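The complex appears here without one of its protein chains, the remainder shown in place.
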Amino acid sequence: MRFQLTDDQLALRDGVRGLLSRRFDGEALRAAVDSPGLDRGLWRELGVAGFFALRVPEADGGVGLGLAEAVLVFEEAGRVLLPGPLVATHLAAGVEVGVVEGEVVVAGVDPGGLVEWLDEADVVRGDAAGAVALKSVDPLTPLHRVPGARASDLDPVAVLLTAAEQLGTATRVCELAVQHARTREQFGQPIGAFQAVKHLCAGMLVRAETARAAVYAAAVTADPVDIAAARLLADEAAERGARDCLQVHGGMGFTWEAEVHLHLKRAWVRARRGGGGAESEELLAVDLLA
Amino acid sequence: MRFQLTDDQLALRDGVRGLLSRRFDGEALRAAVDSPGLDRGLWRELGVAGFFALRVPEADGGVGLGLAEAVLVFEEAGRVLLPGPLVATHLAAGVEVGVVEGEVVVAGVDPGGLVEWLDEADVVRGDAAGAVALKSVDPLTPLHRVPGARASDLDPVAVLLTAAEQLGTATRVCELAVQHARTREQFGQPIGAFQAVKHLCAGMLVRAETARAAVYAAAVTADPVDIAAARLLADEAAERGARDCLQVHGGMGFTWEAEVHLHLKRAWVRARRGGGGAESEELLAVDLLA
Amino acid sequence: MDLAYTPEEEEFRARLREWLAKALPTLPPKPSPEDWPGRRAYDLGWQRMLYDAGYGHVHWDASPTTRLIFLEETETAGAPYVGASFVGLLHAGPTIAAEGTPEQQERWLPPILRGESVWCQGFSEPDAGSDLASLRTRARRDGDEYVVTGSKIWTSHAEVADWCELLVRTDTAAPKHRGISWLAMPMSAPGVVVRPLRTLAGSAEFAEMFLDEVRVPVGNRVGEENDGWRVTMVTLSFERGTAFVGEVVACRRVLRSLAVAARGNGRWDDPVLRRRLGRLNAEFRALWRLTQWNVSEAEVSGGVPGVGGSVFKLRYSHARQELYEVAGEVLGVESLDLERGWVLDRLSSLSYTIAAGTSQIQRNIVAERILGLPKGR
Partner (left out) sequence: MDLAYTPEEEEFRARLREWLAKALPTLPPKPSPEDWPGRRAYDLGWQRMLYDAGYGHVHWDASPTTRLIFLEETETAGAPYVGASFVGLLHAGPTIAAEGTPEQQERWLPPILRGESVWCQGFSEPDAGSDLASLRTRARRDGDEYVVTGSKIWTSHAEVADWCELLVRTDTAAPKHRGISWLAMPMSAPGVVVRPLRTLAGSAEFAEMFLDEVRVPVGNRVGEENDGWRVTMVTLSFERGTAFVGEVVACRRVLRSLAVAARGNGRWDDPVLRRRLGRLNAEFRALWRLTQWNVSEAEVSGGVPGVGGSVFKLRYSHARQELYEVAGEVLGVESLDLERGWVLDRLSSLSYTIAAGTSQIQRNIVAERILGLPKGR
C-alpha cells in the first residue's frame, strides 16, 4: 500500500498549479469578478493542457489517466476558483465533439435542478427547458434553475470532482487564514499568537486533511459509498473553512476585495450540486446495515 | 414588566440555598455516593421547609406559591445534586397523603418508561408492573425501566421542574470550571488566563444565562411551548456545560472524587425524562405555523 | 418576577400602535439602497414624524421598558429603521448629552432630534480592527484648531453626513487608551474625502474616510483632551442596551415565514429540517426572554446596560447565522439567488460575529469581566 501521491502525480499537480498561477492568478480572479463571462482562450489552453481529455483513453486521443489524477487537477481548479462548468465539460469529454480540445463548453442539468453557465454553453446535457435565470450569489458562476424538472441520477464522478474542488477551497482558505494571522497585528502581537485564532486555524487544517484522505481514497476506489463520505467531509471542510477564514480576517474579510467571500459563495454553490448532502447521508446509513 | 427576581423570591432562593448548604454540602454529597439510599430525615426536613407544599394553596395547608418559586427551589436542588424523586413527589403534593410533610416518597413512571427511586418509593404513580432494575449510570439515582409500557402524556410542569434542575447544574458546573481555572496553574499561569479555557467558560455562562431566561419565563407563563423551549435550552446548557467543565478540569475531572462527573451523569438522566427532546422540537416547529 | 406590563406601559403601546397605523401609510416610497440623498431624506423625514408625534426622544429619556415596547411595535408594524439617524440618536447624541457643555448640547442635539442632521462615526481604522484603542489618526494642535490626518473605515452614511464623531490621537507618547480625544468634525471641512466601501454582499453600505490636514476647532472637542476613550465607552455601552430588540422581532418573523415556505415547498416533511426549525424557535424565544430580562435589569439599575450585553450578542449573532443556514436548507437551490431577500440578509449576517467586537473578543469580555478570569500574559 502506498497511499501517497506518486512522483508522476506530484508532477501533474505542480504542473497544473503552475499553469493556473500563470493564467489565473489573483489579479485575473478579480478581473473575472469585475467582468463576468467565460475566458474562451483560457478554456482552450485548459483543453491543450489535457484538463478535459485527462481520463479519455490514450487510444481515443486522450491522456489516459484516472480518477486520482482528475481529483488532483480539480482540487487545483478549486483552489484558485477557476470559473466555468468544469465538471460538466470534463464529463462530456469523449462524448461530445470538441470538448477535449477546449473548443466546446458543456453545461449540465444537475439533479437538484441547477444549471451553471447555461448562457455560455455550446452544449447542454439534460433537459433545461423552462430554465429561469437566478441572480447568482457567486459572482463567478452564472446560475439557472429548471423548475420541477429533475434530470437523471447524479453521476458519482461528478460528486467526487465537486468534492475535489471543495477540498481545494478548504486548503486555500486555511492558507489564507494562516497568512493573515501571521502578519496582522492586534494588541501588540500577530493575531495568530492568540489561542482563539490559532484554534480556528487548527480546526480548518484538521477538517481539510480529513477531507483530503476521504477524497483521495474515493478517487482510488471509485466506490459510491466512499464518494458519498468524501462529499460530506469536503463540503464541511470548504463551507466551515471559508466561514472561519472570514472570521480570522475580521472586518477585512467582509470587503468585496478580499478573496475569502468568493470561496464561501462558491462552496455554497458546489454544496447544492445534486440537491445537498441528505442523500449521501442516507446512502452511508444504509451501508452500515450491509 | 419586572422580569427579575422579587425580594421575596431572592429571600426564598437564599433560604433554600442556606438549608441545602447546611444539610447537603459537598461532604454529604460524597457520603451519599458511597452509601446510596434516600435520607428520610432530610426528606422530612424538606417537607417542613415547604419543598413539597410549595404550590399547594394556603387554604389546603400549603405555602400557596407559584411555578416561579418552584423553579427557583428546583434550581437550587439541581445545583447541589439533591437526590430523590423530587419532581414526582412535588407533583403529588395535595394528591397523596403525607407528601407535603415529607413523610411519603413518591415515584412516577415517566412516559419514556423510566422510573427513578422505585425501591424507595412509598407510592408509585403510573403502572410500574414488570419494571426491571438498571445499573444506573448516575450513582445517586437508582433507575428502573418499564419495558413496553408507556404512561400517559408528560406533565408540562414536570418538564419545567426538570429544566430548572438542569439550570442548577448548568450554573454550578460553570462556577466549578471558573474556580478551577482561576487556581490551577499550568505553563506558569492560571489556566483561566489561556483563551481556550476562557472561551470554554464563557460558552458555559452564555448557555446557562440563555437557559435561565427561558426557564424563568416559562415559569411565569406556564405555556407549553415556552416550557418546551426551556427544556431544550436547559438540557443543552447542563449537558454541554458538564462536558466542558470536565474538559477544563482535565485529568482531575476524570476522577471519581471530582464533583463534575456526578453533574454530567445526572444531566443525562434528566435529559431522558419524557423520552428526550424530539417531541419538544416538534411542538416548537408546529408552533411556528400557528 | 413577571412579564406583565404596567397600565401606563400598555397605554403607551396602544397609543403608539394607533399612531403607527395612521402614520405609516403617509410615508413616501422607500428609496433604493444606492440613492443616498433619497435615503437621507427618507430617514430624516421619519425621525421628524416621530419628533412631531412626541416620540423623538424615545431613545434618550424613555425607560428601558418603554424603549423595548417602542422598538417591538415599530418593527412589528414594519416602520422604517432608524437609518441615517442612527449615530446621531444612539452614539454621538447620547455622548454629547452626557459629556458635552451646555453650548455643545444646544448646538448639536436639537437638530438630531428634529431629524435635521446626520452624524456618522469615525472610530474604526484599517490597522486597528478589534484593537480600537490602537487608532493612529493624528490631531495636532494649532492655535484653537486641531489639524487631523489619518483614515477611518466602516463609516456608515458618510456620503450624506453633516457631522462625524471622530476619535483622534492627541498624545502619541501616552499609553494607547490615554492619548485619545473625541471631536465633532464637520463633514464639509476641506481635506475630508469619502470613498464607498463595497462589502461581500456587493453593496456599499459603508465607506472609507481619508482625512488630510482637516482643521477642526478646539471647541468641537467633547470632554477633556486625551479623555476621549472614557467618553467613547459611554457611547458604546449605550449602544449595547436595547440594540437588538428590533432584530429579534424580525428574526422571529423570518423564522415563521421560513416554516410557511417549508410547508409550501414540501421541505416541511423532512423531520431533520422541521426539528431544526423547532430548535430555532426555542432559540429566538429564549433570546426574546433574555432581552426582557436585560431590559428589566436595566430598569432596576437605572438604565445603564451591563456586560450582559456581551452574553446576548454572543448568543444572538450565532443564532442569526444559524437562522440563515437553515433558510438555505429550506430554500434549496433558491438560496443561491440574490433576488431572494433572505440571501442578502444571510450575507449580512456573516458580519454579526465580527462587527462591534468579534465573538472572540466578546468571549474574553464575558470571561474576564463577568467570570473574573485573569488576563493572559
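As written, the chains take the letters A, B and C, and residue 1 is the first residue of each chain.
Going forward, a residue touches a chain if its C-beta (ideal position, glycine included) is under 8 Å from a C-beta of that chain, and two chains touch if they have at least 3 such contacts.
Predicted, not measured: the structure shown is a model, and the values here were computed from it.
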**Fill in**
Contact with the hidden chain, among A:143, A:233, A:246 or A:267, goes to A:233
**Asked** Looking at C:54, C:78 or C:271, which residue reaches the missing chain?
**Response** C:271
**Fill in**
Across the whole complex, the chain not displayed is touched by chain B residues 112-114, 134-139, 143, 145, 184, 186-187, 194, 196-197, 243, 246-247, 250-258, 261, 264, 268-269, 272, 275-276, 278
**Request:** Name, in rising order, the residues on chain A that touch the hidden chain in the full complex.
**Result:** 1-6, 9, 68, 174, 178, 181-182, 189-190, 192-195, 197-199, 201-203, 205-206, 209-214, 216-217, 219-221, 225-226, 228-230, 232-233, 278, 280-289
**Prompt:** Residues of chain C in contact with the chain that isn't shown?
**Reply:** 270-272, 275, 376-377
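Note that only the chains that are shown with their structure count from here on.
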**Asked** Drawing the touching chains as a network, do you get a line, a ring, a star, a complete graph or other?
**Response** complete
**Fill in**
More Cb-Cb contact pairs, comparing B-C against A-C, go to B-C
**Message:** From the mean C-alpha coordinate of chain A to that of chain B, what's the distance rounded to whole Å?
**Reply:** 49
**Prompt:** Where the centres are mean C-alpha positions, what is the separation of chain B from chain C, in Å?
**Reply:** 39
**Complete:** For the pair chain A and chain C, the C-alpha centroid-to-centroid distance in angstrom is 37
**Complete:** Residue ranges of chain C touching at least 2 other chains are 360, 363
**Complete:** Each of the following residues of chain A touches two or more other chains, namely 194, 196
